[in-house]
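In this view, the complex is presented without one of its protein chains, the others remaining in place.
The block that comes next holds chain A.
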Amino acid sequence: MSLAIPIMSHASPIRSFFVWIGGLTLILIVLLGAGLFLTPYGPAEADFLNRLATPSVSHWFGTDHLGRDIATRLLFGTFWSLGLSLMIATIGLVIGTVIGLIAALSGRGGDYALMRLTDSFFAFPELIAAVTVAGLFGPSTLNLVIALSVVSWMKFTRLARSLAVALSECDFVIQARLNGLNRWQILWRHLLPNVIPSLLVLWTNSWSRTILAVSGLSFLGFGVQPPQAEWGAMLLDGKPYMQSAPHVMIFPGIAVLISVLLINLAGDLLRDLLADPR
């Protein structure tokens, strides 16, 4: 697989991407805030007289087996499902980029050692590693974050390293070296700004995959535990009732599907902008 290196002589595609994403995020936050402010229910507020109610005007998405309002819980679940996975993807981005750039700058021996270490970590399938770590150390939110972070950085390392290695043969980097900049100055001023755009594409991709992982592991009982309103945990909660009240498992699934779809689309948009900066 060859790598196209977009050299950011003009920052406009990135800027328009951030305008897009920033705008979308703002709208989302306003909607979320309005929802949380307007909803008359709390995420843990049970109403035993109104259990498993189907969607209606007072409960848009119905209620679950304890009579909790599903719409309210989905809103609160945004912080768990989207927030946790954003955090994990960002941890992966930072750790991975640092290791990748160090590998690119260190000599052949250091580079080989770091990259074989990365390969070793890369060999463990994400979910299986996360199930193992979260299961052995006890299922909890913290262990879920640790487990998924440990397996989230390798892709960033590989990309950052290969981009940095290719960039360090570019004329402007050689010029900078001839001008007497040391390797850390070159790293900071020339390599990092040019690898970040491609890493951001991977970061959006990693974010959406992590949403699936977080909710999936919570659904299997290895992640965020009920009664927290994480979307996967909500599905786990609703599973015994899915035959009589399918709405308890339909809406959390749709929430995951739509978030992942939107973030994937944002990633595609960013990739297209980088490949073809008009």
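By our rule, contacts are C-beta pairs under 8 Å (C-beta built on N, C-alpha and C of every residue); 3 or more make two chains touch, one makes a residue touch a chain; residues count from 1.
As a working rule, contacts and distances are computed from a predicted model.
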#### Entry: Protein name as given in UniProt for the chain not displayed, "3-isopropylmalate dehydratase small subunit", "ABC transporter permease", "Ferrous iron transport protein B" or "Tetrathionate reductase subunit B"
"ABC transporter permease"
#### Entry: Listed residues A:133, A:173, A:202 or A:266, member touching the removed chain
A:133
### Message
Considering the complete complex, identify which of A:36, A:98, A:220 or A:269 is in touch with the unshown chain.
### Response
A:220
### chain A, residues in touch with the chain not shown (by the definition above)
1-2, 4, 116-117, 119-121, 123-129, 131-133, 135-138, 208, 212, 215-216, 219-220, 232, 235, 239, 242-243, 246, 249, 252-253, 256-257, 260-261, 264-265
